[in-house]
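Yeah, one chain of the complex is gone here, protein chain that is, but the others are all in their spots.
To keep things simple, chains are lettered A and B as they appear, and every chain counts its residues starting from 1.
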Amino acid sequence: MSDVTKSKTTGQVRILDAEKLSTEKPVTLWGTARRRLFRRKSAILGIVILGILVIIAIFAPWLAPYDPQEVLIGIEKVRVRQAPCIHLLGCPADQPQHIMGTDGNVRDEFSRMLFGARLSLIIGFTTVTFAIIIGTVLGALAGYLGGWVDNVIMRFMDVLLAFPSLLLAIAIVTILGPGLINALLAIGIVSIPAYARVTRSAVLTTREMEFVEASRSLGGSTLYILFGRILPNSMTPLIVQGTLGIATAILDAAALSFLGLGAQPPTPEWGSMLSAERNQVFTAPYLVFYPGLAIMLVVLSFNLLGDGLRDALDPRLAMRTK
Amino acid sequence: MKHNKLYILVAVIVMSSMILAACATQATPTVVVTEAPATSAPVATTPPTAVPPTKVPTEVPTAAPTFEGFSLSATDCSYGGEFSSIEAVDELTVKFTLCYPDPAFLSKIAFSAFAIHSSDQIVATGGGGTELLENPIGTGPYMLSEWKRGDEIVFTQNPNYRGEAAKTPTLVFRWSSEAAQRLLELQSGTVDGIDNVGPADFDTVKNDPNLQLLNREALTTFYIGMNNTFKPFDDEKVRQAIAMGIDRQRIVDNFYPAGSSVAEYFTPCTLPNGCVGDPWYKFDVVAAKALLAEAGFPNGFDTTITYRDVVRGYLPQPGVVAQDIQAQLKANLNITAEIVVMESAAYLDATSAGTVGGLHLLGWGADFPDIVNFLDYHFGAGSSKQFGTHWTDITDALSAGAQLADNAARKPFYVTANNAIRQHVPMIPVAHGGSGVAYKAAVEGGQASPLGNEDFSVMSISGQDTFVWMQNAEPISLYCADETDGETLRACEQINESLYKYQLGGVAAEPNLATACTPNTDLTEYTCTLGTGIKFSDGSTLDANDVTMSLIAQWDASSPYHVARTATFEYFNALWGAFLNAPPPAP
Partner (left out) sequence: MFTYILRRILSSIPVLFGILAVTFILARAIPGDPCRAMLGEKATQAVCDQFIHRHGLDKPILTQFGIYVTEIARGDFGESLRFGKPVTTLMSERLPTTLELTFAAMGFSIFVGIPLGIISAVRQNSLIDIGTMVVANIGISMPVFWLGLMLAYVFALLLRGTPLQLPPSGRLSPGLSPDPFYVVWGLNVTSQGLLSVLNFISRLNMLNAILIGRLDIFWDAFKHIILPAVAVGTIPLALIARMTRSSMLDVLGTDYMRTARAKGLPRLRQVMKHALRNALLPLVTIIGLSLGSFLGGAVLTETIFNLSGVGRILYDAITARDYIIVQSFTVVIAIFFVVLNLIVDISYLYLDPRVRLD
């Protein structure tokens, strides 16, 4: 067909070929971000580790050779805290295979580790979701409404931040009583201020932008403007903070379980598995090594991913390439 | 912005008014860091001879005009305890009159809770307070040099000790709750002896030429306790069902070190009459389930398992054992048990107050080698509320048995008692836990006492003037009248001594501070003659008032010195029956 372009000299209008116009892919924020993310090797590593963990978490019941809570006394000829026996690496075939050995109650450590992955991911996501929802609402209200609402909310956040996070979580769990749910609630509460602050500052910047004025002049209600217009544009820092927050949440949950305040026996949570065997660090170091290593890998993956996202989504850093 | 300023203004006003209020009220020193004030208990204003009006004071005139004996008598024996009177006859003679014959009197009086303290100190500290609890004055081979709370206790030789001076001038107690850490320190040489070698480490110690392993005889019992004032444990069938539904052999086989055995009775069999009567129920899941269904719980129920996370000879791996019991209850009886961990002192307080429901894990190590120490302490008339309401068939049988001297004559009563315990199931005996003590090979005189009361004054290493001992936990205080924890008793015993003491590695009690305590023919009176010239570490001489005051402070609940740490004096209550002038029980 014919192109339509305006000739510089004659002023004649030509019709451009529609197909020709769309040969270039449109430039979007997400597209650029994704490309930048994948350029960083560390972020890729984080995604890979995370992917493996998610697969393990989802398929744990099929991947685990034993039930994680099954005590094997009388069922197999294994002792308490038996060293790992891997047939491929030379362990005699008549001994039952336990890739990571057995724990203090004669349960298969490897199966417990797999189910622990499930628990850790759930812990991370639920606490951060809880904290984001509440924190975002509070931060948005504070940023948008300003005035005394802003003051009160931010002062309360300051108070929460005044306590070292682990100590405050410990104090809350003391009141509520030990248990995984209470520990998650405590960690969630302690994490709220970070998201409130992030949302508030994002709202403050976008509040003055033109498209918001446009919406307002078109007659949009406060709520609609807030949740329909401003927040979607504040997502970026929230995503970054959330990813990094999952890492902290998993660490805090492991710490609480290590202190006996989180997951209760016989739940296979990595922190409490570590705590149960900490006495045996010199006689059965494999029981201490693996849970800790697992915690570290999960947290590392979220940290790498979060760092990568931060660099990828931050327009300012895009200018400072290399 | 204007809100901000208003806000700050309000805050300033509030803060200044608070500060004004603080300064206006009684001005205590505002230095944040304060030393502990001198003990809050009032210093006794009553002279030693004053006694409450309901008692008959006995002031016996003595040869030395300055000696005023401090004594106490009960008006009658209806108060329910064993003592009728404790009397300081003269400077070196104390007479105990009992309400009923007690052949085990000497064994009991040798116990460390009844160690003799300086009456001057008791009066000066009002029977309690930091000075008495953390720096008692005693007659023993060691005295306290320093107690760095949380870190270590340092003892030094008592210069006034009447016997051979302690072989090592400085004794240090340290503690760690982790067996692995204790062993590591022993192997590194930073400590000289450790308690409770971990079950997995026995072979390591045996094979190490630099260390020696001493086996401690299994004079301990681990049991699962149930308080019958909490539902559904008020139903005897429920308790019996659980007794049948737990495989105790599996627990001992997997989680206990060599030298341990399954407990068929509460008392270890090495004690006379310990294992008479019918042995414990056999592990029978089918019968247990049927019984539980009969009691109305065919599908089980929810409960808790409470324990303290400390290592003891009777339970070296509490967490693991608790989880195994949890797993067994679920698998065998469909009982879902939640695990609750309590701190050690709080746990002991709670169990003896009878406030712990569900199942609780506890144990017992012999204090002195008589069955009375096991059964009477836990199930006798004077025992605590740990298992709820007492059973009269048990308490009657135990009271009768305790009053006889001849083991053959006592036997039928203990048959009755053991059978009654088996029937009522206040607790399920699980294991007699053997344990081990490890020392450096160079240590001479190392001991592993079945009673847990190692005597460090006879231990030494050539070339070292400090002996470091590492046990499981920090002592709670050094005033053992009010303590029951083995780790605490061991420490007190280095400083304070009793009238009698237990033979090293033996069963009988032999004279210590007293040269002899002679009974009358029907064992209702014991007259003790004290050694002459025995000195406390502060130089004062031991006299009868020290003895009577130490014991009366515990015996007389209305005494101003009946204070200590928590005023419980559990051992006194359990071994001598009751306090005098005890307040009526709370409604």
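As a convention for this text, a contact is a pair of C-beta atoms (placed from the backbone, for glycine too) under 8 Å apart; a residue touches a chain by one contact, two chains touch by 3 or more.
From a predicted model like this one, the values you see are computed outputs, not experimental measurements.
**Q** Which is it among A:I225, A:L261, A:A276 or A:L309 that touches the chain not included here?
**A** Answer from the full complex: A:L261 touches the omitted chain.
**Q** Where the complex has a chain not shown, which of B:A165, B:A258, B:A353 or B:A405 is the residue touching it?
**A** Of the candidates B:A165, B:A258, B:A353 or B:A405, B:A353 is in touch with the missing chain.
**Q** Which one, B:V341, B:L513 or B:L575, makes contact with the chain that was left out?
**A** Hidden-chain contact among the options goes to B:V341.
**Q** Return the single residue from B:V172, B:L219, B:M244 or B:I305 that touches the missing chain.
**A** Here the residue in touch with the unshown chain is B:V172.
**Q** Sort through B:C77, B:A124 or B:L184 and give me the one touching the missing partner chain.
**A** Here the residue in touch with the unshown chain is B:L184.
**Q** For subunit A, which residues touch the unseen chain?
**A** So the residues of subunit A touching the unseen chain are 42, 155-156, 158-160, 162-168, 170-172, 174-175, 247, 251, 254-255, 258-261, 271, 274-275, 278, 281-282, 285, 288-289, 291-293, 295-297, 299-300, 303-304, 307, 320.
**Q** Suppose we count only contacts with the excluded chain; which residues of subunit B make the list?
**A** The missing chain touches subunit B at positions 4, 7-8, 11-12, 14-15, 18-19, 21-22, 25, 28-37, 128-130, 133, 145-146, 149-152, 154, 170, 172, 174, 176, 181, 184-185, 187-188, 190-191, 341-343, 345-346, 349-350, 353, 355, 466, 468, 565-568, 586.
One rule holds for everything that comes next: only the chains that are shown with their structure count from here on.
**Q** Quick one: which bits of subunit B touch subunit A in the complex? Just the residue numbers, please.
**A** Contacts found on subunit B: 3-4, 7, 178-181, 183-184, 198, 200-201, 204, 250, 254-255, 309, 317, 319-320, 322-324, 326-327, 331, 338-339, 341.
**Q** Help me check something: in the complex, which residues belonging to subunit A touch subunit B?
**A** 69, 71, 73-74, 79-81, 104-106, 147-148, 151, 260, 264-266, 276, 278-284
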